[in-house]
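Every protein chain of the complex appears in place save one, which is left out.
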Amino acid sequence: MSSIVLRAQFWVSPTRRAWLARLGYGSLGVAYLAATFGVARGSLYLQGLVLVAACFAICALSLDLVAGSTGLYSLGHAGLFAVGAYMTTIIQAQMGWNIFVLLPLSMVAAAVCGLGLGALSLRVSGLYFAILTFVFTLVVGVLLSDLAITGGYAGLPSPSFPNFRGALSGLGSALAWTVMLALLVAIVVTWSIRKSPMHRVLLAIRDAEPFAEAAGVRTRVVKVMIFTLSAALTGMAGWAFAFLGFVSPGQFSWSVSVNMLVMVIVGGMNTFLGPIIGAAFVSMFPASLSIDPLWQEVVFGAIFVVVVVFWPRGFMGVVSSLGRRLAPVQPVQALRSGASGASGEVSSVREESALSLYNGKCVVSRVGSGPHGVAVICRGLTFHYGKGPAVLKGVDLTVRAGTIHGLIGPNGSGKSTLADLISGRLRPDKGTVEVNGVRVEQLPAAERARHGFMRTFQSATLVSELSCKDNVAVGYYGRVGGIGSRSLVWPLWPGAQRDAELLSARARAALASVGAAAWTEVRVADLPHGAAQLTQLAAAQVSEPRTLILDEPLTGLSVREVDHVGNVLRSLRDSGVTIILIEHQVRFVFALCDEVTVLSAGEVVASGEASQVHGDPRVREVYLGV
Amino acid sequence: MFEALVTGIALGCIYGLVAMGFAVAFLVTRVINFAQGQLLMISVMVAAAAASAGWPSVVAMLAGVACAAAAGALTYVVAVRPVLASDRFSFGWLVTTLGVAVVMENVAAIIWGPTSRAFPLMLNGTSAHIGSATVSWQQILAVLVAFALLSAFELFRRRSIYGKVSMAVAQDPEMASAVGANTMVISVSAFVVAGLLAGVAGVLVGPITYANPYLGDTYGIDGFVALMMAGADQPAGALVGGVLLGVLNNEANVIINSQASAWFPFVVVVLVLLVCPRGLFSGEVRSWLRGVRRSLVGVG
Partner (left out) sequence: MKVRQVTKEVSVAIAATCLALSGSAMTAGASAKPILIGGIGGSTGAYGTTGVATDYGAELAVDQINAQGGLLGRRVVFTFYNDGASATVSAQRFKELVSNGAVAIDGSPDTGPVTAALADQYHIPVVGVDDDAGLTIYPHGPSKPPLPWVWATSLNTFAYGNKVAEYALSHWNSCHGLALLHDPESYGLGGEAGILQVLTPAHKKLAVDDAITEDWSTGATVGLESEITKIKNSGARCVEVWLTPQDAATFMETMHTMGDNFTVLGNDEMDSDPTFSNLARKAGNGAIAPILTAVLHPDAALEAFNKEYKAKFHIAATEFSYASYDGIMILAKAIKVAKSTDATAIKNALNNLKGFNTLMGVVNFSPQQHATVTTKQLTMVRYDFSTNSWVPVH
């Protein structure tokens, strides 16, 4: 869909393109309604197949949201599915409530469980989180099998679903309409999130969590919220599933959880259609073929192996590789590093911010000292990794506002650790950090970012499948309020398009200001290392921080690029930004920095004006051992 | 109650061997082999088929174990290596090993039918008395074999070059390959070892469970739960985790009620994981214990 739109942009104006897109989505919606009509009027067999597949498609879509986009692999979704289905069935049987009242109830119940699981994801990640969610499904299964109220192993028959009356009865099965509508809601929600800037934030959490945190994304909150949302959607699927005939513990076992993940992987992780295709395949396959059942299972298993081995991106990978064969992508243009006048670009960025049109909340605190005050003060910072020796021993550091402060020292002296302590990635064992007059040593990194503090990393971890511009836009995410909450209905929200354009424009400008304009639309995966560093720099300063820490930003840059970065940093300093620069290129540091601090073996050896430190014999000793 | 403890230990050794297989494969390749339970099943089915075809029991058992080991290697080559080759951090192996498990299970059912078949009795008919408990020699054998395999594995891992190289591959396959380790051979042998362990578990438990193509699911999940408790990359701990699970199962049935083994172990697993999410024997717990020991020594 998007490739059609991209080609169109060469000969159609933006507004007409928007209309084409709207018409495209509109006709898709209509086709969906027509298909639903066909199913609702169709045979019970067709309904049985399609509606079960639809419920699983909702589960798969919501699972892809957490697993494919955010990197939280969950084996607990069958448990959440069960919570929705059983809550509906039991409450209806015991208390006879209206089934439509039970929908929000089921969703809330599942969401609460999702909240708990999401909170657990903050403690562990990756495989161990998957294991915890797996245990959740096992526990739910045991509860379902052993309690009398859940009907034990045999289970419970479905509550009955009302039918259309009178004039509406021509529409067919009301249940079919309801289930397909629920699927449509799930599709719209996940599609909206994919289209919103939130999706890039999720990918950043998945692939480059330190980067996202440093950019001001409250990753912990986002993870919990996205898991809760996913759980709520799965709860909705459970509600719908409850009406399809029967609920019994065997339908929500751990193998169903694994099957859901299989649906997402086989269909294609982190794609729009992938989970739907995967769900349709996995759920319809057993019920539709009529060959010898044992051989059918063998074929089923073999397909899993073959699809994933040959197309790691699942069915959608098959589709896109076919598509590539039909319409080859243009090769990436030869890259040149732009050496445009930096100061001009920087000042235009400043102008633009003055003219910014957005109505979002301003989330950067304006607390701070004046241009000759102090930006960062560290007192007595001490830090050990685990039970090892101290990496930093009582480090004091004073960085005056509006200066470039260099931080140098031999390998292993603790420079990066100091940067991590100031930026919030680590907490000191002893000592305090003050940024712009605010004590921050216990604040998480994302909060510090919201106090106008940004950093880059030594090894540039960005989202490799996104373009530079998209990565840089993550850095501006905190400045545009309400992206998270609006992402659920992003394309339909009035101000959304304008905000997306603002993000885009700011990112573009930031990239231009660091001389990386040529790589704006290029995927990070295709970048040389130097360009990735520049992208990080752009991401760090796109949201107009008051203080910047740059951790070895010159790695991999050519001489011309190094000069250019120097110019960029000087302009930033001149506009009032405080910069702490960690670097190995000592000549560059002493040429650029106003003040320099030298670290060795976790202690400050010298600190003060650059020229003074340069001549200090102790510094020479530390570096050359003489 | 003592009876339940002793028989629980024996049963737990079976779970533990399966769990150890999971752990060895995971340790070296960072992959959870969803077909691990089926490797146990293959050994049971092949041994039963060979025995009923007239082979001597011991030879049939060895054939079973050998087939399980071979199936382990096959799983790696077909389902794991291609996935890891395209993307080292992909989770695609979840789908492919599951696919292999489904294929193995159903092919076994096609070949041997879905109903249970007899398994050579071995030592199951003979009994011994330990205190107030009566156990069969088969159960004693299970415990002995399990701990023998554990010791052999630990010795091998720590002392031999091969073992050390495996650890290197586990830490960083690219670096290990750069210094000349043949990662393919190392990884295949990890899966062969996993198959071996599952195969031995199979022939030890076969006399009680009989030969059924669907055994893989049950023992796979039991082994996996034991693994979760112990820590995914701790083979020695996995065996202990299995024993713990077996004891919990049996004691729950005796102390609480006859169905408690369906839920009580999960309560324990949940509690364990909430406190130590990476398992009882993981690095975190070990360093915490060291810290405790140090502070106790310091105090005393």
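When the chains are written out, they are named A and B in that same order, and each has its own residue count from 1.
In this section, a residue touches a chain if its C-beta (ideal position, glycine included) is under 8 Å from a C-beta of that chain, and two chains touch if they have at least 3 such contacts.
Keep in mind it's a predicted model, so treat the numbers as computed, not measured.
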item	value
Candidates A:48, A:323, A:437 or A:615 - the one touching the absent chain	A:48
Options A:97, A:153 or A:310, residue touching the unrepresented chain	A:153
Residue of B:74, B:109 or B:285 in touch with the missing chain, whole complex considered	B:109
Absent-chain contact - pick from B:43, B:97, B:136 or B:166	B:136
Chain A residues touching the omitted chain (full complex)	22-23, 25-27, 29-31, 33-34, 37-38, 41-49, 52, 152-155, 157-158, 160, 170, 244-248, 250-251, 286-287, 293-294, 297
Residues in chain B touching the chain absent from view	1, 3-4, 7-8, 11, 106, 109, 113-118, 124-127, 133-136, 205, 207-210, 212, 214-215, 217-218, 249-250, 253-254, 257-259, 261-262
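Following the convention adopted for this analysis, only the chains that are shown with their structure count from here on.
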item	value
Whole-Å gap separating chain A and chain B, where each centre is the average of the chain's CA atoms	36
Chain A contact footprint on chain B (complex, rising order)	32, 34, 78-79, 82-83, 86-87, 90-92, 94-96, 98-103, 105-107, 109-110, 217, 221, 225, 228, 232, 259, 262-263, 266-267, 269-270, 273, 277-278, 287, 290-291
Chain A residues within the chain B interface of the complex	73, 120, 123-124, 127-128, 131-132, 134-135, 138-139, 142-143, 145-146, 254-255, 258, 261-262, 265-266, 294-295, 297-298, 300-305, 307-309, 312, 386-387
